[in-house]
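Entry: chain A
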Amino acid sequence: MNAILQTRDLWKAFGGLIVTKDVNLSLAPGARHALIGPNGAGKTTLINQLTGVLRPSSGSVWLDGADITRIPPNERVYRGLSRTFQINTLFPRLTPLEAVTNTICVRERKRLNILKRRFFGVSRCSTLIDEAYALLEQLNLAQDCLVETHTLAYGKQRLLEMALALATRPKVLLLDEPAAGVPEGESDELFEVLNTLPKEISILLIEHDMNLVFNFADRITVLVNGEELVTGTPSEIADDPRVREVYLGKGH
Partner candidate 1 sequence: MLSLLGVLFDGLAYGALLFVISVGLSITLGLMGFNNLAHGVFAMAGGYLLVTLMSKAGIGFLPALPIVFCIVAVGSLVLERTLYRQLYKSTPLDQVLLSVGIIFIATAGTTFLWGPGQQPVVIPEWLSGQYSVLGLDLSRYRLFLMAIVAGITLALVFGLERTRFGAKIRASVDNQRTAESMGIRVERVFQMTFALGSGLAGLGGALGVDVLGLDPNFAIKYLVYFLLVVVVGGPGSVFGTLLAALLLGVADIAGKYYVPQLGAFIIYAAMIFLLLLFPHGLLGRRKSK
Partner candidate 2 sequence: MSDTLARDSRHLTFLRARERWKPAEIAFWFALVGVYFVFPTNLIFVSQILITGLFALSLDMILGYAGIVTLGHAAFFGIGAYAAGLMAAHGWHEPLSGLLVAGLAAGIAGYLSSFLLSRGGGDLTRLMITLGIGLLLFEVANSATKYTGGVDGLQGVEVGKLFGVFGFDLYGKTAYAYVLGIAFLLFAFTRSMMHSPYGLALRSMRENQTRALAIGIPISACLTNIYTIAAVIAGIAGALLTQTTQFVGIDVLSFQRSADLLIILIIGGTATLYGGFVGAAVFMLAQDRLSNLNPQYWLFWLGIILIVMTLYLRGGMLGGLSRLADLYRHWRNKERP
């Protein structure tokens, strides 16, 4: 198996409540994988176990051939697993440039010497800043990169979510409803960006917007009540009677 991200028999229970039941997810390198399912299916819990915020009751998580089940969240980021949040989780009083530069500096911390890391101004790390700026430019944020984040339009903030995740140079990117709350007019920019993400990055997308899911994903997993109902190509999923039942109610 050369999966880049994999879960093996992942199981999570809070007391008697089972929220993740034997999930075996597998992402091939460069995958565009979508995770869908009704409310309360356990998608967020699954993400939290992948990123390490929650520890699974049993089972394991593998990244690029290594078991990362017991590795703390920040170390997982260092190894190339990054995520965005469904609800904007940003640094309101930092400018986008500072936020992204910060992320890059954290990524490069082992390569910076102590003086640069601790005592010299951020501006001394000009190559890193240039990289941050380039990334912001790529995400159409260059114009707004010097104002505090909380003043940005909502759609721009969604893009910054993405920028922060990309700045860690992830091997695997978890996108948690990237289009949530973006009004009609502002969403095109976002979809455009999603389509131009480099192929080396494998992506796991959680999304309710079926347009987006079916346009973007090459594989889809349907999660119901913490259990993997089915995994397949978009057309397989669309035709699967069980999926229709979940989404349309019984009797179909």
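As a working rule, a residue touches a chain if its C-beta (ideal position, glycine included) is under 8 Å from a C-beta of that chain, and two chains touch if they have at least 3 such contacts; residues count from 1.
Selection rule: all candidates are chains of the complex that A comes from, given by their letters.
Remember, it's a predicted structure, so these values are computed and weren't measured experimentally.
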From 1 or 2, the one in contact with chain A within this complex: 2
Would you mind writing out the residues of chain A in touch with candidate 2 in their complex? 51, 53, 72-75, 77-78, 82-83, 85, 89-95, 97-99, 101-103, 105-107, 109, 112, 116-123, 125-126, 129-130, 133, 145-146, 164-165, 167-168
